[in-house]
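Just one protein chain is left out here, and the rest sit where they should.
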Amino acid sequence: MSTRMDVDILLVEDNPDDLELTLHALRREHLANNIFTVRDGEEALEFLFCNGKFEDRDSDHPPRLVLLDLKLPKLNGLEVLKKIKQDARTKAVPVVILTSSKEERDLVASYNMGANSYIQKPVDFEQFREIVRNTGLYWMVINQQPMSSPAQSAAAAASH
Amino acid sequence: MSTSQQNGICKKKLRLLVVEDSLSDAEIQVAELRRNGFDVSADITDTGDRVREFLATISYDLILADYSLPNFSGMETLDILREKHLSIPVILVTGALNSETAVECVKQGVTDYVLKDHLARLSTCVRRALEETRLRQERARAQEQLAQKVEELARSNCDLEQFAYVASHDLQEPLRMVAAYTQLLAERYRGKLDDSADRYIGYAVEGATRMQALLEDLLAFSRVGRNGFVRKPIHANVAVDEALRNLTIAIKEQGATVTRGTLPTIVADRVHLVQLFQNLIGNAIKFRGQEPPRITIAAEKQGEEWAFSLSDNGIGIAPEHRDFIFKMFQRLHTRAEYAGNGVGLAICKKIVERHGGRIWVESELGHGSTFRFTFPATAADRTDMKEADHELAQDLVSR
Partner (left out) sequence: MSSHKILLVDDNPADSNLTCEVLATSERPAQVNTVQDGEQALQFLHRTGKFSDATRPDLVILDLNLPRKDGRAVLAEVKADPDLNEVPVVVFTTSHSPRDIARCYELGANSYVSKPGNLGQFFSAVRSIEQFWFGFASLPN
């Protein structure tokens, strides 16, 4: 099980078509060595907080990016976002909402809740791929990610 | 301790405290020592209070103590010495003493013991005790000096590294401005001014770009082993993976392939380990031959070390240059031939040596190179090297 290794991107997506498109677009650009997928909000939180199914995960290595859909079974995306951004252990992890919702209130709520960015999934297949590709490029290459964990940041801080 | 002249014979001066309730016994002991080359001045007492008083005012070379006294036990003298943090040797001079008690007394801190009816041994014992004390003091002094030197050196290194870091770091910003705007000038005005202007701007751009690269290299060099050098068990594959990720473009452009054998987990600072592999693999790609670069990484256990090797099929290095290339800023080629400032291998050497290893190269011109470096296999999981240095200093002083 690859949960022990460093996960670059955590993809939280329950729609199988969207999932496949997203994975394909990301893999084509070689943006991430290790993309892990969960299908609902509960699993997403278990993964990030290293409990439940993912107890054996190392909490010192959160993913470098979370791509989070809003419409999820068990626990919706906004709830997941809230839990991530309100916990000191995970609030620094970049979370990009990747959703089909066009509701302004979802957008505003997401940014208010601390989402790093909000992307609307285009209906068109080509545009979808293009947007995922550019999102991946920006967040994995241009953007500087935080150190893996508070402990590691502290260690890094001591070295500067 | 000093000597004195008496009838032309050199006698050793001895400041003695005798803890004894029988005055005649005390005098016999002193006489025995005087007969055997000691210039003795002695104080005699049999109570704890007087012992304390004497110790407070006089600096004794030695104490002779009777084991059992009515008011005071000879062993209590040891307690008083410990209390006052004095390390004067104590020789027990006593009547019958069974061997278990004797051994117990020595364990408790008595230097030696002599039976009153075997006083002939006394002067030998005294001489031996004094010699031991002298040696101990010398050793402590030497270690203290060493500890001081170590701390001074550590501090001086720290200062230097900080200076190097601050200097390079603060220079980056204005340099960036010069570099960016001279490049912009070059782009916007090329061909629009005269030929001289184009040339001058070109030189300015080149100078600025080289300064930037140099500063980056200096910063990287000074970063090795600065405060907070954290060593943890890390699998070499993780470091190699990260190095390869950082070199993605170069690998793709040059069509390089990197193969590896089974690599171990070692105790190392992750960032520096990645830098080490990145520099070596990067060099192997840069100094390629006609064929696409083929790099092989391997490791094998040799005694208490892991010996790594990184082989390439590049242009190779002549034997006479094998040491030279690890020096700071030393290059074997002109800038027109190969880019770079000559700091990469100096950084590698610093990283490896900081971890307690060695690095060297085996190579021939035109036949590729194999860089070999070692990492200790059973390093204690020590963090902060500076802490380790400080601990060492403390340890030496406290011996």
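Each chain gets a letter, A and B, in the order it is written, and its residues are counted from 1.
Criterion: contacts are C-beta pairs under 8 Å (C-beta built on N, C-alpha and C of every residue); 3 or more make two chains touch, one makes a residue touch a chain.
All figures in this text were calculated on a predicted structure; none of them were measured in a lab.
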Option from A:37, A:76 or A:116 whose C-beta touches the chain left out: A:116
Options B:176, B:232, B:245 or B:333, residue touching the unrepresented chain: B:176
Residue, one of A:19, A:50, A:75 or A:107, that touches the chain absent here: A:107
Residues in chain B touching the chain absent from view: 172-173, 175-177, 179-181, 183-184, 209, 212, 216
On chain A, residues whose C-beta touches the chain left out of the figure: 91-92, 94, 104, 107-108, 111-112, 114, 116-120, 131, 134-135, 137-139, 142-147, 150, 153, 156-157, 160
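The rule is short, and it goes like this: only the chains that are shown with their structure count from here on.
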Distance between chain centroids, defined by C-alpha means - chain A, chain B (Å): 45
